[in-house]
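All remarks here apply to the structure that follows.
Shown here: the complex without one of its protein chains, the others still in place.
The chains carry the letters A and B, assigned in the order they are written, with residues numbered from 1 in each.
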Amino acid sequence: MKFTSLLASAAVALGLATGAVAEDKTKVGFVFVGPVGDGGWTYEHNKGRLAVEEEFGDKVETVFVESVPEGPDAERVMTQMALEGADLIFTTSFGYMDPTINVAKKFPDVKFEHATGYKTADNVSVYSARFYEGRAVQGHIAGKMTKSNTIGYIGSYPIPEVIRGINSAYIHAKKVNPDVEFKIVWAYTWFDPAKEADAASVLIEQGADVILQHTDSTAPQAAAQEAGNVITFGQASDMSEYAPMPRVSSIIDNWAPYYIARTQAVMDGSWETVNTWDGIAQGMVEIGEISDAVPADVKEEALAMKAAMADGSYHAFTGPLKKQDGSDWLAEGETADDGTLAGMNFYVEGLEGEIPQ
Amino acid sequence: MLEKRPQPSKAWSYATPLVAVLATMLFGGVLFAILGKNPIEAIGTIFWDPLFGEFSFYYRPQLLVKGAPLVLIAIGLSLGFRAGIWNIGAEGQYIMGAIFGAGAGLAFYPLDAWYIFPIMVIAGAFGGWIWATIPAFLKVRFGTNEILVSLMLVYVAEQMLASVSLGLLKNPEGFGFPGSRNFQSYDSGHNAELIAGSGMHWGVVAAFIAVIFAYVLLNRHILGFHIRLTGEAPRAAKFAGVNPARLILFCLGLSGALAGLAGMFEVSGPSGVVSIDFNVGYGFTAIIVAFLGRLHPVGILLAGGLMALTYIGGEIAQSQLGLPAAAIQVFQGMLLFFLLAFDLLTNYRIRAARSEVA
């Protein structure tokens, strides 16, 4: 007997054996890349998992494994969940892409949802959030509020996700403040609070009075608070413990609505492969409370922009826009297509420095 | 009162691992009970399920996949450790092996030829070797401490890995996302399972060969004798004509090459891609495996299997019982503590202390 068919038949056998019980209990698995206590990326995904439990109560059983390295370990954890009768598995890191596809091939009856990737299959959907919409709001507030006209940006690694955020923030800061300048520091780590703290203080020392971060710890917030007159934005989670100053607003990843909807779809039997890229409109990206440190008119404008993106009347990347090298990218009124955005590997005109390659 | 045995006790050296595992089960059980889980169920899940549980047909091969890199690296390290040469940077050599091996393979893409995989093997071993030879050379030439240099080079290698994942080796068809092409879909460079579903890939074969090789080297070959002599009696070694510089270059170089091979087999097989987070700590865990196996080739083989078992069993316990990953880590820590602590009984005898009244 071939291995894949052995696996499949085991899954089928299990499905049959536990069918009576599984009738009213849907099993949902989550594979996390960090610990649920990371206070950022995985923490928010786990909140989504808890929301699923709360929504469906006894009708659902959720399981998770945390701190799963990308690669063969992830593949094993997914296989294990599928073997144990999971109906739906969320894999919440880009590096899980190929393992997810591999495992999905072996378990055609199990549904898989991969976060932030681009490979789909009959039983694999992908989902991600348009964080850049939130970045647009941040850029607007930052451009209005900076006095030194210097905005510091802490990036993790130069990947499309991060570059998109930088561009979006820059475009909107520039729009309201033509003199604005971005200082970008790459930490070259996903997680090192001490290094993030260093990066934030360095940016502040070099004159930045707004810090935007694409790393998950609150270290930059603390550095800003210590420095005084510097504003920051919460990343991934609300970080409201630093409100009203330095944290004047935040981007919150809210996975709960999506997780609940997809679990419901599996229960109804209406699950289909989708390629979801949701933003403010669908509630996947939330803008945290804009604090009183922001002048009322700026707050109003920011909220108006948020509303315009929510009802679809405004796109964060609307022409005319040029690339950094001066070549044309978007004509007047033209909006960026998702393909270009997904793989974005260039700065827009006006940003200084090169993207590390 | 402790009394040193004239010779390590044979009986205890076999019995202590069992005693240690039992003690870990006992204390681990208490920990799991504190966390509100059924201790018997939890321990059964960790130790029993991967080997004999319902889905053991899947987990047993996975033990090979998880254990092979650990054993391969630990064997190399153990030779150096025996001679008092401390390579702490196997993680970096593992990464460089993966980068060199994958780089060599991808340079040929999409050519289809039988010689590509062997070239990758050589390149991988070379990558690890060169990375380990840096601390070896600096030690021989300048007397710098190899612990420090090899450890620093781990961090350098991690930056290199990030750099090539984002640049040189980035998949041109990957829509700008980091990470290389996947070797699982490039047959000439794919380190596939030799028998589907068995978990046996070339890395596992290499690990077994390394165990045999190390055993023969240590017991039958003059070089093995020199290694043991240098570790146990450095001055005697000098009189016996051991050339310390050559020994350092050999031990560090070999451990680097084996770590590089482990990285190369991993990247071309189970993992498939070079990515920023490709390394998962095998190089550091292998140090523990080497000591758990008492620096003996067969011991290392068993220790590698045991570590792999706790990893896989731990994952099952997480998803089935909701144990946090941290609890599994603590459990592994306990297992190491007890294994180390009970080693005492192998080398020492406990006698009732007599009160000295005179």
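The rule we apply is simple: a contact is a pair of C-beta atoms (placed from the backbone, for glycine too) under 8 Å apart; a residue touches a chain by one contact, two chains touch by 3 or more.
Note that in this section contacts and distances are computed from a predicted model.
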Candidate names "Formylmethanofuran dehydrogenase subunit B", "RNA polymerase sigma-70 factor, ECF subfamily", "ABC transporter permease" or "Quinol:cytochrome C oxidoreductase"; UniProt protein name, chain not shown: "ABC transporter permease"
Contact list for the unshown chain, restricted to visible chains: A, B
Of A:Ala197, A:Ile287, A:Ala302 or A:Leu321, the one touching the omitted chain in the full complex: A:Ala197
Identified contact with the non-displayed chain, of B:Ala23, B:Ile122 or B:Leu138: B:Leu138
Footprint left on chain B by the chain that the document does not show: 2, 4, 35, 81, 86, 138, 142-145, 147-149, 151-153, 155-156, 159-160, 162-163, 284, 287-288, 291-292, 324-334, 336-337, 340-344, 347-348
Interface with the unshown chain - residue positions in chain A: 34-35, 37-40, 43, 152, 158, 183-186, 188-189, 191-199, 201-203, 205-207, 217-219, 222, 237, 241-242, 352-354, 356-357
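In this section, only the chains that are shown with their structure count from here on.
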Residue numbers on chain A that touch chain B, as the complex places them: 2-4, 6-7, 10, 29, 35-36, 63-73, 75-77, 79-81, 83-84, 94-95, 98, 102, 118, 157-160, 188, 190, 339, 342-345, 356-357
Chain B to chain A touching residues, read off their complex: 55, 57-59, 62, 65-66, 159, 162-163, 166-167, 175-179, 182, 184, 196-197, 266, 270-273, 275-278, 280, 311-312, 315-316, 318-320, 322, 324-326
